[in-house]
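In this view, the complex is presented without one of its protein chains, the others remaining in place.
Our next item is chain A:
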Amino acid sequence: MDRFLFLTFDGLSTGAVYAAFALALVLIWRAARLVNFAQGAMAVATAYVGYAVVSATGSYWLGLGAAVLAGLALGALVERVLMRFVGHANPLNDVIVALGLVLLIQAVLGIVFGNEYRPAAAPFDTDALSLGGIAAMSPYDLWVLGAVLAVVVLLGLLFTRTPIGLRMRSSAFAPEVSRLLGVNVGRMLTVGWALAAAVGALAGMLVVPTGLGLHPHAMDLVFVVAFTAAVVGGLDSPAGAVVGGLLVGLILSYVTGYLGPDTTPLAILVLLLAVLLVRPGGLFSSVRARHV
């Protein structure tokens, strides 16, 4: 029972990171109808920026802010100078260009920072606190959960309560009608990419201290898991991304805990396959009538 509780808490905190990362994928999917396969590499690049600022200033919070700002800038840049010019008629075009971007980013990071693991310190204690004799969550886990929850709430408010959120939603659903109503749809797409990359940057900063450290490939496996989480929840649903992230985090935690870490990558693929076979639209997909 103790072990089960421990694995549950562990699964929730890693799941929160997957949730944030899946959310970043969903943001771009909703805005541009493409899966950003470069999300992981972009997040690593911004994490390098973040930890460079941390080691220069000694402040984790300045580094976190720098990473998020770098995410905003990188997302906008990728959309403006690259993705805008890709023909979206064939979805494969987006995938190939994004994979090319992954190679480019990882090569540049390797040249600039080297291909070895660099230590990345956590701002809080990562040792689990005991709750009545049971190892529960570490202060760092609580920070991760809190930060992801805050991002989810803030994004929800942004999309439902602000004029720019309304513009972004309408641009995604009906670009032509939105233009006729005075919405600059191209700009909304840039904003969507910037937001998604900023969320990805935050997820990167949160996940790096829990692994081996900073490395150009540090997010490769995280990306695969987060992609699975987004598919589990349904690529169209922000709520689905969060639930999917937590669910995948829990499942992987149980599998790793009870069956051993060797089975983890297999479990991800089995889960992805099962969802695609049984409910390809994801758990939160809704079938709706569109158009008149």
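Observations on the structure shown:
Everything below uses one rule, namely that a contact is a pair of C-beta atoms (placed from the backbone, for glycine too) under 8 Å apart; a residue touches a chain by one contact, two chains touch by 3 or more; residues count from 1.
One rule holds for everything that comes next: contacts and distances are computed from a predicted model.
One chain of the assembly is not displayed; among "Chemotaxis protein CheW", "ABC transporter ATP-binding protein", "Response regulator" or "Choline dehydrogenase", its UniProt protein name is "ABC transporter ATP-binding protein".
Which of A:Ser13, A:Ser138 or A:Ser178 touches the hidden chain is settled by the complete complex: it is A:Ser178. The omitted chain makes contact with just one of the residues A:Thr126, A:Ser170, A:Thr210 or A:Thr263: A:Ser170. Residues 163, 166-167, 169-170, 173-174, 176-185, 288-292 are the ones on chain A that touch the missing chain.
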